[in-house]
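Single-structure report; data block below.
Only a single protein chain was left out; the remaining protein chains are all shown in position.
Entry: subunit A
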């Protein structure tokens, strides 16, 4: 069976089968529109099957080294418009990433979508859901730039419809509008890039050679791709759609969007800049590195200020994309300097972080969905004490929080550790400027890691610990089993990758090796169980499994010592001291705003915080009737970058419309006259 599957044609068929299954799922969703429960079950089951096939196909593809021939699945009489798929190991890696996420999200959706039953068109939602996954899959497996572009556009449009799915809220419609404007801005730049590509090579083959393209055009293409993919990835300063669109979408969709859709941009950058253009200049990598640093630090800095759980997570996506781009930037710098080893290592770090981020960020969005499902609010200031009501969810959200904060036994640590390694290695060999850049990015990465940890202490502490801050939170119940299973698989994967990283590093290494031709895995000291990660290069190595074992031994020893010294400890249940008040209530707790205050003060140059206190006086100054405290931070990118541009555009177009559309017939005739003259002139000159 395995031998048969290893056949090249069969493998392509497996990928095609996955695409087809998603299509079937979409059709079924529409056909069973009337029966909400059945429709939801059937669609998600088919999606799960497709995801399993995708996982199998991807793992088979990564582990075989053959070169695949492209398969044309649709040909038309229009030149260049033919759809073909071509899957190399890089595509397969991203298919794996997508399929794992889809598997878990689909299991989760079986439970999650139940709150739509009889209220919304579940069939249409599932149709969009399945076709959204299909479009993402096609972006990854497309074999030429036209197909890539079409799938990319389909992905953007379908995700737009998913963002505005709950369109009765004004803010969702606004989020959708912003999203579609930004995403089309990015797509326009991609189109320019593809046109330059075609102008010089006369083909849209993105697996071909770019030798015919002159240096200047390559630089231009790089800039176009950077802006185009950067918009989708949500790098600062092109991130503004992300914190609006992700909260607006239903949680399972935002898990997919944040977990995978923004990663298609990473795929695009690797595919077009690293594989196609073959990184020509060191400054390409430096630019990506700088963008990565800014995104990582500012993304998490903004995340801390958010109280809307999904907006908070969306800003963390910006941060993690930044970390991925740091890895990618180092990889590009090293590739331009022909340092294959470092390039491979940094690429492995970036790929692994892409995979890890898909797992834990997907999981976190699912967790946010569970919270919203149980409490009907996204505001963490209204939550609290949920660890008693929803213990399973709490444990899993804790796992994901630890993973995203890069704490040791979880997967986030592995990829960030590799990124650090790559940055340190980058110091040893570069020139002065490159050294400074590397050192700064190490500092920035450390800062963002610490801030992320602070942010998730806030998220977890405020929403799960303490006392419930609202009635909704007090009445919350544990979510359906399917939702917990979906999250559970992701949490388990986070832990497994964290404890046995060597397996997954090898997987990423094969992908990187197929692109750069250099394998880093030989330098890794690895065994299956001990999994020392990663390098003996500067004696920096760490083995999570060993640490975990050591930790267990230490805890055991401490407990034993305590037991031996002090005898059996008795648990005493007692009320918390309430400072002399009659009873403890929820309003005495730390709030999320209060928690983030120190950081707001330290980084006030970035946040430009403002506050307003309104006191309604009572009979005495000491007993005011009510006190209102309002605090806000300024969104500097929107205020100083986007708003001026929008103002200029708006007033400019208002003026233009008055200037051009005068209402006079003669002026309109004059326009025709001038254009005819211009055409005649063109006829002569060209």
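Following the convention adopted for this analysis, a residue touches a chain if its C-beta (ideal position, glycine included) is under 8 Å from a C-beta of that chain, and two chains touch if they have at least 3 such contacts; residues count from 1.
Methods note: contacts and distances are computed from a predicted model.
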item	value
Name under which UniProt lists the unshown chain, selected from "Peptide/nickel transport system permease protein", "Hydrogenase", "ATP-binding cassette domain-containing protein" or "DNA polymerase Y family protein"	"Hydrogenase"
Selected residue (touches chain absent from view) among A:167, A:278, A:630 or A:661	A:661
Missing-chain contacts mapped onto subunit A	661-666, 669-670, 672-673, 676-677, 680-681, 683-684
